[in-house]
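Handing you this structure, nothing more for now.
The complex is shown incomplete by one protein chain, all other protein chains being positioned as in the whole.
Moving on, here comes subunit A:
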Amino acid sequence: MEAFTTHTGRAVPLRRSNVDTDQIIPAHWLKKVTRNGFEDGLFEAWRKDESFVLNAPQYAGATVLLAGSDFGTGSSREHAVWALQNYGFKTVISSRFADIFRGNSLKNGLLTVVLPQQTVEELWQLVEADPTAEITVDLVAREVRADRPQGPLTAPFELDDNARWRLLEGLDDISLTLANEPDIAAFESTRPSWKPSTAQV
């Protein structure tokens, strides 16, 4: 997995709640069998509308997505995370993420940051007023920082120590688990015979 320590970049204000993963990457893109090449599918339907914020030239090349609440609801498709990363996003900020999307993001090194809606609103206002404004997401300090005309904004965010450590180091979860293989074998040896098996009967 790609490690994440700190990132500074311009941000896109996506003022919309309940953005489901069908909007992030429509189902017909899911026929691909790779983890890359999804950038053109990102928000495909909305990007056909010239006024969609991702089409605004002042936000071209932005790497931070400032999303509304309940981002990533619906389908478990990890392709949504790959599409955001393929397009160039390094981090997504929202007041609430759907569980599966958040899990998928952290597995891929796309840092999802939960901030209070009021703070998201302040960041929206900042980048709407000045699209060149940069936002720093610092996983080491667990805080989001931005310079505003009225003074600096610093917002702490939570991420449990274990998830943070895996992101900072860019660790492979499967290798970590396999380091505890004897625990798995021990559990398996006590599994009752009546538990289900897919072996043909």
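Throughout what follows, a contact is a pair of C-beta atoms (placed from the backbone, for glycine too) under 8 Å apart; a residue touches a chain by one contact, two chains touch by 3 or more; residues count from 1.
In this text, contacts and distances are computed from a predicted model.
What name does the UniProt record list for the absent chain among "3-isopropylmalate dehydratase large subunit", "Methylaspartate mutase E chain", "ABC transporter ATP-binding protein" or "Tryptophan synthase alpha chain"?
"3-isopropylmalate dehydratase large subunit"
Looking at A:R47, A:R96 or A:R145, which makes contact with the chain not pictured?
The single option touching the absent chain is A:R96.
Name every residue on subunit A in touch with the hidden partner chain.
Per the touch rule, subunit A residues meeting the hidden chain are 15-18, 20, 22-23, 26-28, 30-35, 45, 68-70, 73-78, 81, 96-100, 103-104, 107-108, 160-162, 173-174, 176-178, 180-181, 183-184, 186-188, 191-201.
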